[in-house]
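What you see is the complex with one protein chain gone and the rest in place.
Take a look at chain A:
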Amino acid sequence: MSLDPSFVGRTYPPTAPYQVGREKIREFATAIGATDPVHHDPAAARALGHPDVVAPPTFPVVVTMAASRQIVEDPALGVDYSRVVHGDQRFAYNRPVVAGDELVCASTIEDVSTRGGHGFLTTRTDVSTVAGEPVVAVWSKIVVRGEA
């Protein structure tokens, strides 16, 4: 799978705001077995100085999904999604995501390469509040497997 290197540096328009709900954070925390009250009980979160329940560290993937889809489904880039596997993932946090956040995602393609018949695509998604406060930067590298 060969990907067009001229896509490096391409930016995508910010996604529609994602409203982070308290129940969504609880549901996500429960699904990964994270029982700390800070994820479930607003009073426990407030005791640590947060306005509402705190999302676990990997929760931002729920928020960035629409932004990832925007790129992977860009017809000009031509990724065959059925051949995609996840390569790398990284989060750099300004602060944790909390319930009540209204978040937008702005994505940039940081790297495109082809090695050994496989395509590699690295994107950076900056997640910030609608007021412009940066919350977390998310890097994701996907591998588009070549035909065997």
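One rule holds in what follows: a residue touches a chain if its C-beta (ideal position, glycine included) is under 8 Å from a C-beta of that chain, and two chains touch if they have at least 3 such contacts; residues count from 1.
Rule of thumb we're sticking to: contacts and distances are computed from a predicted model.
Undergrad: Since a chain is absent, check the UniProt entry for it and pick the matching name: "Molybdopterin synthase catalytic subunit", "ABC transporter", "ATP-binding cassette domain-containing protein" or "Acyl dehydratase".
TA: Hidden chain, UniProt protein name: "Acyl dehydratase".
Undergrad: Looking at A:Val54, A:Val104 or A:Val135, which residue reaches the missing chain?
TA: A:Val54
Undergrad: For a quick check of understanding: of A:Gly33, A:Pro75 or A:Gly132, which residue touches the chain that isn't displayed?
TA: A:Gly33
Undergrad: Considering the entire assembly, which residues of chain A contact the chain that has been omitted?
TA: 24, 27-28, 30-34, 36, 38-39, 48, 50, 54, 56-58, 61-62, 65, 82, 85-93, 96, 139, 148
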